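Quick one: the structure is below, and I'll ask about it shortly.
Only one protein chain is missing; all other protein chains are in place.
Labels run A and B following the written order; every chain starts at residue 1.
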Amino acid sequence: MNQPENLSSTHQDALTIQADVLLQKVIDAWTQLRLQQPLVQCITNSVASNYTANVLLAAGASPAMIDNPFEAMSFANIAAALSINLGTPTTEQMQAMQISAETVTEKGTPWVLDPVGYGPFLKWRSEMVDQLVQLNPTIIRGNASEISTLAGNQVISKGVDSTLNSAEVYIQAKSLLQHAECIAISGESDFILSKELNTVIQVNGGSYLQPKVTATGCALGALIAAYSAVATPTIAAIAAHVHFAIAGKSAFTRTQSVGSFNVAFLDEIYEITADKFSEYADIQVLK
Amino acid sequence: MNQPENLSSTHQDALTIQADVLLQKVIDAWTQLRLQQPLVQCITNSVASNYTANVLLAAGASPAMIDNPFEAMSFANIAAALSINLGTPTTEQMQAMQISAETVTEKGTPWVLDPVGYGPFLKWRSEMVDQLVQLNPTIIRGNASEISTLAGNQVISKGVDSTLNSAEVYIQAKSLLQHAECIAISGESDFILSKELNTVIQVNGGSYLQPKVTATGCALGALIAAYSAVATPTIAAIAAHVHFAIAGKSAFTRTQSVGSFNVAFLDEIYEITADKFSEYADIQVLK
Partner (left out) sequence: MNQPENLSSTHQDALTIQADVLLQKVIDAWTQLRLQQPLVQCITNSVASNYTANVLLAAGASPAMIDNPFEAMSFANIAAALSINLGTPTTEQMQAMQISAETVTEKGTPWVLDPVGYGPFLKWRSEMVDQLVQLNPTIIRGNASEISTLAGNQVISKGVDSTLNSAEVYIQAKSLLQHAECIAISGESDFILSKELNTVIQVNGGSYLQPKVTATGCALGALIAAYSAVATPTIAAIAAHVHFAIAGKSAFTRTQSVGSFNVAFLDEIYEITADKFSEYADIQVLK
C-alpha cells in the first residue's frame, strides 16, 4: 500500500520478492548476532552510554565502551565492530575515535559513524566527522537533518540551511555513498541507501514515542555496528532498523507513555523472534 | 491547611487569589513549552545526563547536552536557555560552563545554576560556582543545604556548618537575590524566592521517593531552564516545581518502590495536562 504509485505491477512483484529475500537475510543476521555475540566497541556520548549498552545486550551483542585514546588501538584490534557517536565528545574521546577508526579501517573491521549534531553550530565535532568520513566508514547513519547537512558539506557544498523533505534527503544522501557502503537515515520512515544493492530500502514501523526517549538514535547506530559484525553492511543496517521498528511498534501497543515505553522497548528488543520479524517487518525496496 | 497560622482570613483571601493567578501563568508556561519546544543547552553530570534529557523530552523541550569548551560559545548563542549543573565536573566541562554562561549572559538568554555539592569539601566546584554567581544567573536552584551554604559564603560568610531548618534557609537565601532573579530551594516543600514578585512561593507535593531516585534534583534544574525560555524566571521556577510535584505525587499513587517510581515519574511528567495542573497544584504565596 505504501509503494510508489508509478510502479507497474510487474515491478511490484519483483520488488516484493526482493523484500522477502532481504527479510530472510535480516533474520539470518539476527540469528548470527545471538550466536556470535560480537564484541562491539562503542565510543558514545554520556547520555547514551547506559542505554546503548543495554540495547546491545538485549539484542545479543557484547558491548564495550572503550573510549580512551590509550586503549583505543589495542581494543579496536580485537573488536568485531566499532560504533562512533559524536554526541558529547571530549578531547580524549575525539582522540580515541580517530585512533579506533584508523585501526579498524586498516583491519577491515566494519564501523559505523553517527555524526550527531553535525552542522555549523557545532564545528569541533563537525570537523572530526569530516576527517572520519575520509576514512570511509562502513555505514554512516543519522537523522535527516544530520545526513543532509553532511551530504551537502562533503560533496555539494550546499551549506547547512537545508530544508529538504525526507524524500529529497535520501536522494541527496547518495553522494555520501562515495565514502560508505551504506547510508542510513532514521525518521518516521527510515531510508537505507545501499552501494552493494544499488537501491534504497525503506523501513516502516516504530512509534512516535521513540524520538521522545533520548538516545534511541544513538543506540540504533550501535546496533547497526553489532549487526555489521555478522552481515553485510546493507543487511546490517536493514536488520537494525527493522529490529528497532518492530520493537518500537510492539512497545507502543503495551504503553503510550515515555517512561514505560522506554522499558517496554528494551523488553521488545530482547523478546524479538524470527516469527515477529516475519510478521511485522515492513521493508520496501524503492528502486 | 498548610498556610501559616498567623495570617488573618483577609490575608488568606488575597493570597488565594494570587496563587490562582500564578497557577494560570504556570499552565500558560507549560502550554508554551510544548508549543515552542525550546532548545535547552545542558551542562550536567554523568549521573544525570540521560535522565535529564528524558525529563526535558517528556515535558516537551529539546535538550542538547553540549558540554565541551570548543562548541560552548556557538551553541550557547542559539540555545533558548542554559542549565549548568556542577555534579561531576571535568576540566573541559568547567571551561564550557564559564564560556556558555558568559555567552548567554551577554545575549540575555535565561540560565539556571545548580551548585551541586557546594561546600568546603568540594572546593574546586565551589570556586567555579562563586565565579558563576558573579555572572548573575537568572535562577539559582539547589537543596536547602547547598543554598544555605551558598548564601552564607556569598554574602554573610557564615561558613558551611549551617544547620538551619528549611524555613530559615529561605530567609537566609534572600541575600542571593542580589545575584539572581529567583532562588529555588527544593525539599519536602519547595520554596521559591522571587525578586520580580518580592515574595516567597511555597510548592507542596511530590513524594518521599523522589530523593531516593538519583538525579531528580538535577533534572528539575534543567526543567526550570526549559520553562525559563518561555516564561518569566519566577513563573519558570514555579512551573517546573509544580510539574515535578504533581508528577511525583501521581507516580506515588501508582507505585511505592524506587525502580518503578522512576518509570512512573517520567510517564507522569509526560502525561500532565492543564486539568491536572489545576486540580493538583499546591502553590502558596507566603509573603
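Rule of thumb we're sticking to: contacts are C-beta pairs under 8 Å (C-beta built on N, C-alpha and C of every residue); 3 or more make two chains touch, one makes a residue touch a chain.
In this text the structure is predicted, and so the values were computed from the model without any measurement.
Summary of contacts with the chain left out: across B:Ile43, B:Ala81, B:Val129 or B:Val213, the touching residue is B:Val213.
Residue B:Val263 is the one among B:Cys42, B:Ala237 or B:Val263 that touches the chain missing from this view. Taking the whole complex into account, chain B touches the unshown chain at residues 45-48, 50-51, 87-91, 117, 120-125, 211-215, 257-260, 262-263. Mapped onto chain A, the footprint of the missing chain covers residues 46, 49-50, 53-54, 57-58, 63-68, 70-71, 74-75, 77-78, 90, 92, 262-267, 269-271.
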